[in-house]
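See structure below.
Only a single protein chain was left out; the remaining protein chains are all shown in position.
Take a look at subunit A:
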Amino acid sequence: MKGLLVLTALCVAVFGKKTFEGNQVLQITAKDEAQISLLKELSEQEHLELDFWREPIHESLPVDVHVPFHSLQDVRAFLGNNQIQYDVMIMDVQVLLDDEEREMVKYRSSPKSTDDFVYTAYHNLSEINSFINMLVAENRKLVSKIVIGRSYKKRPLNVLKFSTGANRPGIWIDTGIHSREWVTQASGTWFAKKIVKDYKRDPVLTDILNNYDIFLEIVTNPDGFAFTHSKNRMWRKTRKPNPGSKCVGVDPNRNWDAGFGGAGSSGNPCSETYRGPRANSESEVKAIVDFVKSHGKLKAYVSIHSYSQMLLYPYGYTHTPAKDDAELNELAEKAVSSLQSLYNTRYRYGSIINTIYQASGGTIDWTYNQGIKYSYTFELRDTGTYGFLLPADQIVPTAEETWLALMTIMKHTRKNPY
């Protein structure tokens, strides 16, 4: 084993960071023998490191040459000065290679267990659904999957239930209600694994699970999520068409029955904050509403978004402070402080309407009005540098620090039954 590692390390050293970024493949059309001779001379310039895919032979045959980025200027200058015609066949070789690898990845065998699963990368819908099924299969005593409803396009709305006994009060966490906020779904998968890893190992979590169920919906907006992979990385809403409009989708975080229709949401279907024709018009929202009402004993509700590094509590639709404002504020401060303790990531906290903006028809305003006191919304990393396009190497650090805040909230819920 050690030998293999050494060998691999050696190979990595030998190759260094080989990349074909910026390399191009040019197709050259020589018009006469003189130009062919020139091209032959060019091919002899070793320092250019040209890689001829089709050598210069005769003016009737195209010449294809793979040119490294560092030689592009010289080669173009040479061709220009000698009035040799050419076209760019491949604009960037690395892009093509990346495409190819992506195709190869699709045919690679998928992870065989949740230990195999790559938490440091972003995944698509089918990969996350496979993860969910594997997690359940590996932990049947602790984890089960509930399908609480279907999306507009009939995709299942999957919720993981972590439970060690019957008739328990519950804690709800959802990620990915806004599909472009990819770090949230990614963190959700990490949280799921974290729970099974820490049960019976971490006394605090074990105590929570011995008294409360945890419900985790990782892809709360699957239609939107699929769309961010296939067509538009910046898609936020659901994918339900709006009659009479060219514009698709409703903002699922303006569709709840709390201050519905007020300022802080839009009546325009083309808007990113379109509230929908009526509260709970979106099946993705209705499914959760039905679940919450029929469960009847949820004691904490956390809805996770990105970006801007905030921990928020009700209300968003009104300036009237929530009845439990003081307690929610104090708990938020503690949660943010535990979050920051890990990587020094700074969060702001406060009510939605003060801290971020007025927003009506929002999730946690509704859940709070249902009597779920500990209702919080997170906005995860970052603060605008990468925004929605957070590099994958930040997934795990984000999930780790957020988990500390979640544990603070869950622990407080456990210690303060109501």
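Here is the rule we go by: a residue touches a chain if its C-beta (ideal position, glycine included) is under 8 Å from a C-beta of that chain, and two chains touch if they have at least 3 such contacts; residues count from 1.
Basically, contacts and distances are computed from a predicted model.
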{"item": "The complex's invisible chain, by UniProt name, from \"thioredoxin-disulfide reductase (NADPH)\", \"Latexin-like isoform X1\", \"Elongin-C\" or \"General transcription and DNA repair factor IIH subunit TFB5\"", "value": "\"Latexin-like isoform X1\""}
{"item": "Omitted-chain contact residue, chosen from A:Met91, A:Ala137, A:Val204 or A:Ala326", "value": "A:Met91"}
{"item": "Residue, one of A:Arg233, A:Arg278 or A:Lys323, that touches the chain absent here", "value": "A:Arg233"}
{"item": "Contact residue for the chain not shown (choose from A:Ser43, A:Ser163, A:Ser281 or A:Ser308)", "value": "A:Ser308"}
{"item": "For subunit A, residues in touch with the removed chain", "value": "7-8, 10-11, 14-15, 19, 21-22, 72-73, 76-77, 80, 91-92, 94-95, 97-99, 101-102, 104-105, 108, 118, 120-122, 182, 228-229, 231-236, 246-248, 251, 263, 266, 268, 270-273, 308, 319, 344-346, 348-350, 353-358, 383-392, 394"}
